[in-house]
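Data first, discussion second: the structure below is written as structure tokens.
One protein chain omitted, others in place.
Order of writing sets the chain letters: A, B and C. Residues in each chain are counted from 1.
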Amino acid sequence: MITATQDAPFQVLDPEGQVVGPVPALSDDRLLALFRWMWQARTLSNKIIALQRQGRATTFGSLVGQEAAAVGLAAPLQPQDWLATSYRELASHLVKGVPLPTMLFSFRGSSRDHYPAETHCLPIQIVIGTQMLHAVGLAMAAKIAGDPVVVVGACGDGATSEGDFNEALNWAGVYKAPVVLVVQNNGWAISVPRHKQSAAQTLAARGAGFGVPSRLVDGNDILAMYSAMSDAVDRARAGEGPTLIEALTYRIGAHTTADDPTRYRDPAEVEAWKAKDPIARFKHYLVGRGLTDDARESAMITQLEDEINAAVEEAEAMPLPSPEKIFDWAYANPFPRIEEQRATLKHYLTE
Amino acid sequence: MITATQDAPFQVLDPEGQVVGPVPALSDDRLLALFRWMWQARTLSNKIIALQRQGRATTFGSLVGQEAAAVGLAAPLQPQDWLATSYRELASHLVKGVPLPTMLFSFRGSSRDHYPAETHCLPIQIVIGTQMLHAVGLAMAAKIAGDPVVVVGACGDGATSEGDFNEALNWAGVYKAPVVLVVQNNGWAISVPRHKQSAAQTLAARGAGFGVPSRLVDGNDILAMYSAMSDAVDRARAGEGPTLIEALTYRIGAHTTADDPTRYRDPAEVEAWKAKDPIARFKHYLVGRGLTDDARESAMITQLEDEINAAVEEAEAMPLPSPEKIFDWAYANPFPRIEEQRATLKHYLTE
Amino acid sequence: MQSTMVEALNQALELELQRDKRVVLLGQDIGPNGGVFRVTEHLQKKFGESRVFDTPLSESAIIGSSVGMAVYGLRPVAEIQFAGFLFLSMSQLVTQAARMRFRSACAFGCPLVIRSPFGGGVRTPELHSDSVEGVFLQTPGIKVVLPSNPYDAKGLLAAAVDDPDPVLFLEHIKLYRSFRQDVPEERYTIPLGKANVVREGTDVSLIAYGAMVHTAQEAAKKLHEQRGASVEVIDLRTIWPLDEAAIVASVEKTGRAVIVHEAPRAGGLGAEITAIINERCLYSLLKPVERVTGYDVPFPVPGHEDHYVPTVRRISDALERVLAE
Partner (left out) sequence: MQSTMVEALNQALELELQRDKRVVLLGQDIGPNGGVFRVTEHLQKKFGESRVFDTPLSESAIIGSSVGMAVYGLRPVAEIQFAGFLFLSMSQLVTQAARMRFRSACAFGCPLVIRSPFGGGVRTPELHSDSVEGVFLQTPGIKVVLPSNPYDAKGLLAAAVDDPDPVLFLEHIKLYRSFRQDVPEERYTIPLGKANVVREGTDVSLIAYGAMVHTAQEAAKKLHEQRGASVEVIDLRTIWPLDEAAIVASVEKTGRAVIVHEAPRAGGLGAEITAIINERCLYSLLKPVERVTGYDVPFPVPGHEDHYVPTVRRISDALERVLAE
């Protein structure tokens, strides 16, 4: 019989913030930048939920509890690198350089007009698992072009059940693509718990069956995420091929603003995970290094809030693209049928 | 890092037919039945190719070289058990009870009219990998119904790259379905060699990542195939869940009558595998046990040839179903549009 | 009993589970969560995990395993969480479920119902609103049902479960809770393939299905009030098989027709129905048939959908055009 041997999740900081693993060599500024991104992610996430409640934002899925995984999977990337994620990796897009107002604008339910292509982030993916194949394709293209470019594809635990996820893993291995496939295992796919998603002990174990080296990482430990990702990104850039990373984390909030987790989830489980809060854990470490304290932290949070509020104002001041843009977005070169329909739509705009 | 530990392929007989593993407890009659099925498969396969060359059969894929795997994967099944396979497992269907004439009839390019549903064989699957999900669904149904029924799903090495194959493996594990998923790894998917299909060392290794126990078996060793399959079928029937089996074998012939392997395959590779011929290997063992010899073997082959020739005559004598049957096959309850089209078709039949 | 469409569908599923133990429900989040729209609410508690169960996140496997279960003898009712994700199971639907009977020359049937929500007007994320029904006109072997109200939804779903062939049952999200209707408690069926004249008229035939039936009725009412026009509104209920007789009878009477759907224009129901009218009652036709449809671009983001989905105004204008002398 064939069996998978399995290490414990890679950790640098334990839940109390004590160092239990090799600390990556990061400057104080860089450490604080990670801390700030994590807080930015949480603050922004809570802000969008507030906006949604006021009818000022569309359906939204909180990433509270997953800040370390979402920030850590993007932080080691360089500007020329690409990112393909689901809706749960907002923070990764911020780290990759998507401007706050642009991101907020999209939650007004308009399309991402002026989408920042230069950030090399694919639009947030709604069709679960799909983007993992795009990540592999981007990486194959970079390899064919001979560019020193790495691609990160990120998805959730539920996504690992999709055929596309598994085909992506297989292709990454076959073409030795410079890609890192990250699974944010937050324990749930809406109401379906991880153990009902697959009989596998871990999702990282999926890699071996496709010849892709894989790693199980404590996704609530920003330093573990950062170094595991840097290793994988370096390997990929050095032409040593893909890595699969399972980040163990937890969805503290509802699946989205449309979801009611009390229907299917034991609150005790949530409480247990709150005790492993990624931000508190990292803060404890930074305080130990004298890089932050309660005062500096709350000052930073206030600053982040102001920044986000300003971005909300800016986003809400942005003009919505004219509805007829749907025709420009559909085809690069319009044709008569499309132009006729544009005329019809415009006719009905004038009321 | 997570790594898959890997046994050597399970063997009972080595390529010379020497016993190197635990011989399954089978009566002499049963042993000879296996031998006969293997020869029947080879004889039938060569016959259909001959018919195809004469324009008397449609495109066909030979199973020469894979007789042990194809016979062994079906032999342990009981009448109430189900079988879902690709086009390469003709022999498995014979073992499961599909009558020769019915099978030959389908190669006249007509539909399987009078398809023998009672054999519990799904129609041969053309869409690669697809049938593995049907196998899992049949097994889930048997479990829900509480029936002591086991299902075997069989496909090729190429099929393991399809999303459906991997979803099937995942579902088999999640629902602990009474199913055995068999991969006949014959080295090639048309012109694509196994190593380009996946970076995994073995395809059996795929199981661990889905929580499905798996086993690598010498697919040219009928006794190894038989006991590995019996173990897996017994486990499934006992409610212990699914097994993935990779049968290592080789496609001696062309992919199909439409294929020219000299374009992509080294003849030396074929020769090397001919030395591991599954029939010769088993014969050596049977001769050792005094169960057969050259004389008895050729008598059996002649008898099989007569049987097959008779079946060909019978199949060619069967009336082709009327073309208008396509409307009866499409919908259980015809509706006006279909009846109008039936009338049109019938109108053009009368010339 | 006054029920919403969600409640009517829930009742229908409960009655099917009660009367036929071959019926099983599977899908994402249909168990403890009762479905993202609560259509399967309480059913797992009532019938147990072996009859009503959550699945992994694999649309192809939901359909593919259902094919196996249906062949075995069960009557699976599978839910695809949003119709836009049917594309992930397209091969299992179109090359497998729809062809099992055909491939086996009727040795095996595939009695399988696929329920899936769709439709515009509710500001959902991408691919949650798309109308995909038109695709299935070109994929023989599968029936397609789109109820427009709670009463029909309950009766059509029961008929779909009875049907020996696969049935795609598309539920318009906007109709789930938008209104209540008197729905009998007991089980009843409404035959597949039969349209319903929801408003009798003599001047023009207005043909729609799903949520568009209500927009069409508003337009009909408006035109009646404004200019006394007598508009006959036909609710197709089932788009495959299509009730051609009902369409032809109406157009032969009125001599005018307008067809409405949210789905893109090209090759949609509007095209097929126009072709049928052309073939079967061209000589009764007084004006070109009009199609009021979604545009030939993807269903847009929430901020733009009101300009994509046909409106009362667009339908009224089309009616005015065909009624003009």
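Throughout what follows, contacts are C-beta pairs under 8 Å (C-beta built on N, C-alpha and C of every residue); 3 or more make two chains touch, one makes a residue touch a chain.
Note that the structure is a prediction, hence the values are computed from the model and not measured.
K.L.:
With touch defined as in the header, list the contact partners of the absent chain among those displayed.
P.N.:
Computed over the complete complex, the missing chain touches A, B, C.
K.L.:
Would you mind spotting which of A:L73, A:A139 or A:A154 touches the chain that isn't drawn?
P.N.:
Here the residue in touch with the unshown chain is A:A139.
K.L.:
Which residue, A:F60, A:W171, A:Y226 or A:W273, contacts the hidden chain when the whole complex is considered?
P.N.:
Answer from the full complex: A:W171 touches the omitted chain.
K.L.:
Which is it among B:S161, B:N185 or B:S227 that touches the chain not included here?
P.N.:
B:S161
K.L.:
Using the definition of touch stated at the top, determine which of A:P76, A:P101 or A:G163 touches the missing chain.
P.N.:
Final answer for the missing-chain contact: A:G163.
K.L.:
Taking the entire complex into account, which one of B:T58, B:Q201 or B:S230 touches the absent chain?
P.N.:
B:T58
K.L.:
What residue numbers in chain C mark contact with the hidden partner chain?
P.N.:
Residues of chain C in contact with the hidden chain: 84-85, 87-88, 90-91, 93-95, 98-99, 102-103, 126-127, 132, 134-135, 137-141, 240, 242, 263-264, 266-272, 274-275, 277-279, 282, 285, 287-291, 295-298.
K.L.:
Which chain B residues touch the hidden chain?
P.N.:
Touching the missing chain: residues 58-59, 87, 108-111, 126-129, 158-159, 161-164, 189-192, 196-198, 258-259, 263-264, 320, 323, 325-327, 329-331, 337-338, 341, 344-345, 348-349.
K.L.:
In the whole complex, what residues of chain A lie against the chain that is missing from view?
P.N.:
Its contact residues with the unshown chain are 82, 84, 111-117, 122-123, 127, 130, 133-145, 151, 163-164, 167-168, 170-171, 174, 321, 325-326, 328-333, 335-338.
In the analysis below, only the chains that are shown with their structure count from here on.
K.L.:
Can you give the whole-Å distance between the Cα centres of chain A and chain B?
P.N.:
44
K.L.:
Note the residues in chain B that touch 2 or more other chains, in rising order.
P.N.:
Residues 163-164, 167, 170, 174 of chain B each touch two or more of the other chains.
K.L.:
Residues of chain C that touch two or more other chains: which are they?
P.N.:
Where chain C meets two or more other chains at a single residue, that happens at 55-56, 58, 60-61.
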